[in-house]
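Every protein chain but one is kept in place in this view of the complex.
For chain A:
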Amino acid sequence: MSPMRLEIVTQERALFSGDVDMVVAPGAEGELGILPGHAPLLTVLGVGPLLARRGSEELWFAIHGGFMEVTPEKVIVLADVAERAEEIDIARAEEARQRAEQVLKERPPGVDLNAALAALRRSRVRLEVARRRRIRREGSTG
């Protein structure tokens, strides 16, 4: 099948643009697999990993909300925040996760629990994306 174009942009930058064979995106209501020739679709995105497959290559991105437009030959992701897997600072994400978990466990007064929950979700997605990339790399080299 002929590949489709994937574009990932945020308000601050164009993060990715290239031809891919498949996209799995974090829709607001569950994961969304998209192959070339998909029916036109406009959807809200949630927080989660986005996978783009190009041949045997896997590209991972962390997406934190936004929306996406799909046409048969093009997928455009307009994310609030988006990162490539290789940009993610694992140590920092891990730290953020622990901090958020601690806040949720102790529930200190005056702290926004929703913000902590959101932070927890964000850091989990980052860690997941970074981990998948690592597995992938070790698998391909070993």
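Quick note on the criterion: a contact is a pair of C-beta atoms (placed from the backbone, for glycine too) under 8 Å apart; a residue touches a chain by one contact, two chains touch by 3 or more; residues count from 1.
Following the convention adopted for this analysis, contacts and distances are computed from a predicted model.
Asker: Which protein name, taken from UniProt, belongs to the chain you can't see among "Protein-export membrane protein SecF", "NADH-quinone oxidoreductase subunit J", "ATP synthase gamma chain" or "Cytochrome bc1 complex cytochrome b subunit"?
Answerer: Answer from the UniProt record of the missing subunit chain: "ATP synthase gamma chain".
Asker: Considering the complete complex, identify which of A:Leu78, A:Leu104 or A:Leu127 is in touch with the unshown chain.
Answerer: Once the missing chain is taken into account, the touching residue is A:Leu78.
Asker: Contact with the hidden chain only, please: which chain A residues?
Answerer: Within chain A, the residues that touch the unshown chain are 7, 9-14, 27-29, 39-44, 66-67, 69, 71, 76, 78, 80.
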